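Before we start, here is the structure in question, set down as structure tokens.
All protein chains of the complex are present and in place, except for one that has been dropped.
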Amino acid sequence: MKTVFLKAVLALALLASPAAFAAGGKKPERVPLPTIQVNKDRGEQCVEPTDVMRRNHMQFILHQRDETMHRGIRTVKHSLKNCINCHADPKTHSVLGKDGFCESCHRYASVSIDCFSCHSAEREARSAEPAAATGPRALKAAAKGTKP
Amino acid sequence: MNINRRQFLALGGAAAAATLAPGLRLIELAQARSPEEAAAAAHRWGLLIDANKCADGCTACVDACFTENGVTGHGRPATDAQWIRKVTLKDKQTGQVQSLPLMCQHCEHPPCVDVCPTGASFKRIDGIVLVDKHICIGCRYCMMACPYKARSFIHEDTTGQKAHAPRGKGTVESCTLCVHKVDRGDGTTACAEACRQAGHQAILFGDLKDPASEISKRLATQPSQQLRADLKLNTGIRYQGL
Partner (left out) sequence: MSHVTYLKLEGKTFGFWMLLAVLAGVVAVGLGAALYMEHNGHWVTGMNNQIVWGTPHVFAVFLIVAASGALNVASIASVFGRQLYKPLSRLSGLLAVALLVGGLMVLVLDLGRPDRLTVAMTYYNFKSIFAWNIILYIGFIVVVAVYLWMMFERRFNEYSKPAGLAAFLWRLILTTGTGSIFGFLVAREAYSSALLAPMFIILSFAYGLAIFILVLMSAVAWSGRTLGDVTLNRLKNLLGVFVASVLYFVVVYHLTNLYMTGKHDVERFILLDGGVYTRMFWIGQILIGGVLPLVLLFSPLSRSRGMIVLAALLVVLGGLAQMYVTIIGGQAFPMPLFPDKIVSSSFADGVVAQYAPSLPEVLLGVGGIAIALLLTAYAIRVLPFLPQSLADADVDPHHGQG
């Protein structure tokens, strides 16, 4: 009986411990909220609507990587390079870093990104591509075969 | 309008040139695949290397490959990656010396593809053998299996990768036949281009399945060999002058 009582007290104490933090009326601010700097200096909007991207960007990346790797299809729309070229921080030229487009959200959500152990997180040099060559307008024009 | 013969011929010549010129450009563009198009089985990309033209001590191809693909060294020759290397051969009987570049042979029946447990090592439909580093677990079995010791393992954290050539710690890599250049329609690899610019022209890139390509014509008219031909792997890299 004594051991059962002791175990019950310990269990309750363990469960109640978070309350000790909340007692002060303050949330534990260990992880900074993400700063979502989208860096939209390439075009008007992303290749997909924001809410679609938010939920499904990993599916696009996953699908694209297999298409590119195994079939040689290098569609610009969902290519990782294209994402980075657009979303890279104008100062650091990277999507990583404390305020990096990819890293700030991923760090907050505690989802580790595997991409950048191999892929460069930095935007390609501007001179390599003319401006707006990969924005939505340019892609539409390329599909039609006309000039943007 | 009154024109004489000379003027007519000049006009006609100019008109013909104006008609043909964009057409020639279009043929070039037609060979460049659009990004949406998949690689096609109608092609098989390969190299023809003439060992007689390869210069001893020249490393233009190696330097170009390493620059193009961001293959950086860390001052540790045992573990640093080498996608291509110059090999010096000295005949045991005659003492004759020659050199040649050696890289992934892009076999038709690659042992590395057979042994990869996850299928990360694979052959693309147009003959280029690649490592899908997304699913490579770094077991190095393909390195055990490669008859040409073409593969390298990345032994440390890597930064500063080229955007077109991702490479990272814990995965295996090898010569990609500059697949990013091939898909873009450049019509050559970094090593072949560098050798041409160095004046040796020992490396020729081309489509082995296209009988009109220069590589096919040379292979059809001159003797050539595969390395370790007894293994019957039907390599995409052929050598002359061995």
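By written order: A and B. Residues from 1 in each chain.
Definition applied: a residue touches a chain if its C-beta (ideal position, glycine included) is under 8 Å from a C-beta of that chain, and two chains touch if they have at least 3 such contacts.
The structure displayed is predicted, hence computed values, not measured ones.
The chain that is not displayed touches the following shown chains in the complete assembly: B.
For the chain missing from the display, the contacting residue among B:Ala55, B:Ile135 or B:Ala198 is B:Ile135, taking the whole complex into account. Residue B:Val115 is the one among B:Ala38, B:Ala55 or B:Val115 that touches the chain missing from this view.
Looking at B:Ile3, B:Ala42 or B:Leu89, the residue that reaches the missing chain in the full complex is B:Leu89.
Counting the whole complex, the residues of chain B in touch with the unshown chain are 74, 76-82, 85-93, 102, 111, 113-120, 135-141, 143-149, 151-157, 169-172, 227-228, 231, 242.
Assume only the chains that are shown with their structure count from here on.
Between chain A and chain B the centroid-to-centroid distance comes to 35 Å (mean Cα coordinates, whole Å).
Listing the residues of chain A that touch chain B in their complex gives 65, 69-76, 81, 84, 117-120, 122, 124.
For chain B in complex with chain A, the touching residues are 33, 35-39, 122, 124-126, 130, 132-134, 157-158, 160-164, 166-171, 179, 183.
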